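Take this structure first; my questions come after.
Excluded from the complex is one protein chain; the other protein chains are retained at their positions.
Naming follows writing order (A and B), and every chain is counted from residue 1.
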Amino acid sequence: MGILTLTTDFGTEDGNVGVMKGVALGIAPALQIVDITHQVAPQNIRQAAFVLARQIFYFPGGSVHVVVVDPGVGTDRRPIAARVGGQLLVGPDNGVFTPLYQRAELHGWPLEIVDLTAGQQFWRNEISHVFHGRDVFAPVGAHLASGVGLHQVGVPVEDPVLIPWPEAARQGNQIWGEVTYIDHFGNLFTNMHAADLAGEEILAVKLAGVEIEGMVNAFGERGPGTLIALYSSTDELLIAEVNGSAAMKVGAKVGDQVLVNLRG
Amino acid sequence: MGILTLTTDFGTEDGNVGVMKGVALGIAPALQIVDITHQVAPQNIRQAAFVLARQIFYFPGGSVHVVVVDPGVGTDRRPIAARVGGQLLVGPDNGVFTPLYQRAELHGWPLEIVDLTAGQQFWRNEISHVFHGRDVFAPVGAHLASGVGLHQVGVPVEDPVLIPWPEAARQGNQIWGEVTYIDHFGNLFTNMHAADLAGEEILAVKLAGVEIEGMVNAFGERGPGTLIALYSSTDELLIAEVNGSAAMKVGAKVGDQVLVNLRG
Partner (left out) sequence: MGILTLTTDFGTEDGNVGVMKGVALGIAPALQIVDITHQVAPQNIRQAAFVLARQIFYFPGGSVHVVVVDPGVGTDRRPIAARVGGQLLVGPDNGVFTPLYQRAELHGWPLEIVDLTAGQQFWRNEISHVFHGRDVFAPVGAHLASGVGLHQVGVPVEDPVLIPWPEAARQGNQIWGEVTYIDHFGNLFTNMHAADLAGEEILAVKLAGVEIEGMVNAFGERGPGTLIALYSSTDELLIAEVNGSAAMKVGAKVGDQVLVNLRG
C-alpha cells in the first residue's frame, strides 16, 4: 500500500497538488496520500524544513515524504531522495532537509542520499522546466512507496546542500534563542528543546519586551488572554496566549530573539 | 477498511492535520480518511458542533468522526467517544457533541458515551499535554474504525458536558430564531428547520432591518443580487443573496435575531 506525504508552497487553488496525486496514483493505485501542508510561504525553504522535521517521525516507517518548495526548478540544482530514521524523503537539493540530516547525525542514524538524475526511468516521460513536483518528485515518491529501492532511483550524494539552522546558545544561566515558526494559532515556536532543558528550572522567558514567569504544562492552566510558556507537542519551548494569538499580542515574528533565565 | 473523518480548528498550514492522519494510518493502514473541516475558528466549540451535526449522517454507518476543538487539552476535561445514530464520535468532553445528543433524544436513538481515560492501551505511548488529537483521539478513532468496540476503548459516561443550544421560539404566528452559522458563500443559517415549519406558509423573513417575502426552492429562481429565503441542503431556513453574500449585504453575524411571519 504505502504512504506518500506532500509538503509544498503551492497553495490549494490551482490543482497543482491534485495533479501530483493523479500522477502518483497512476503509478501506485493503492497509495495512501497525506497532505502535510501546501501553505508554505512561496519559496520559503526554511519554513518547509521546519514543518517537515517536526512531523514526519510520527508516520509509519517507510513512509515517503515528497517536498516541493523549489525556486531552482529547471536549473542545475539536483533532484534527490534520502532515507533518514526509517523515513524516505524526495525533493530538491536546496537545503530543505537540513534539520533532518542534523537529526541523523545527532542520533547516529545512517544517512543515505541519492541524486535522482541517474534514474530518469522513474520520472514522467515529459519533464516540464517548471514543475518537477509533478514530473519527477511525485513519480519517484510513488515508486519508492511501492517498494522500489532508494539505490534504484539514484546514485549516492555525499555533499547535500545545507542551509544555516541557528541553534540556541547558553551563557551561564541564560539561554539565547530565537522564534523559528509561528503556527495557525499564533503560538511562537523557539529553537529551545525540552531535551536541552531537562533538569533545569526555567524562571522566566523574555521576548519583544515581554517577560513570562515559569512554565505551565497545558493551555487550560491559565485564564484566557494570559501569555504562557510551555512545551509544544514536539517539545520545542513555545510562547502562547491562552485562547489567543501570542504573535499578535507581542508583535513577534520569525527570527526575533528569545531569552530564557534558568535558576542558577 | 473503515472511514475516519477529522474536524478541527487547526488550519492546514502546520502539518498537525497530516500528523494525525499519519498516526491513524500506522494503526489502520487501509483507512479512508476524510476532512470535514479544519477551519473552525480557534476554540469555537459551537461552530464545530454545528458543522459536525449537519454533515455526519450522510456518511456510511460505522464511520468514525474525530473532533479536535479542545481548549481544555491537558486539563481534567475527559476524552470521550460516543455512538449516535450509527455514527461514532471521538473528541473532548466539552459540549461539542451537544446537538448530536439532542438528536439522539429527539429520535429515541440509544446514546452510548464512554470515557477514554480507562482505555489508554489504545492511545499513543507518549501523550503530549497539548495535542491529544495526535496522541489520543486519532489513535482511538483508528482503532474504532478498525472494528474495536466502543466499550473496549472506555467506560460509560452518564453526564456528558453540554453547551447551550438555543432553539427558535413560536409566539402565535411568529417564530423568533437566530443566525447560527455563516457559510463560505455568506449564506445565513438559522435555527429554524423545515420539519418545524411543515404545513405552514412563510409570509416573510426579517433580520437586520431587512424583510424577505416568501420562500423559493432554489437560488436560480431569482436574479443575481436578490435576497432570498429558502431551505438549506440540510433543511435549515437559510437567508441568501443570489450569486452574492447575504452576510455582507445585510451585515449579519452569528447570533443575530431572525423573525419569521407565518400565515395565520
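Here, a contact is a pair of C-beta atoms (placed from the backbone, for glycine too) under 8 Å apart; a residue touches a chain by one contact, two chains touch by 3 or more.
Not measured: the values here are computed from a predicted model.
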**Study point:** Omitted-chain contact residue, chosen from A:Gly61, A:Gly74 or A:Gly225
**Key:** A:Gly74
Point to revise | subunit B, residues in touch with the chain not shown (by the definition above) | key: 1, 3, 5, 7, 12, 32, 34-40, 51-52, 54-56, 58-60, 63, 183-185, 217-221, 230-233, 238, 243
Point to revise | Interface with the undisplayed chain - residues on subunit A | key: 10-19, 21-23, 25-26, 29-31, 33, 42-43, 71-75, 77, 128-131, 134-135
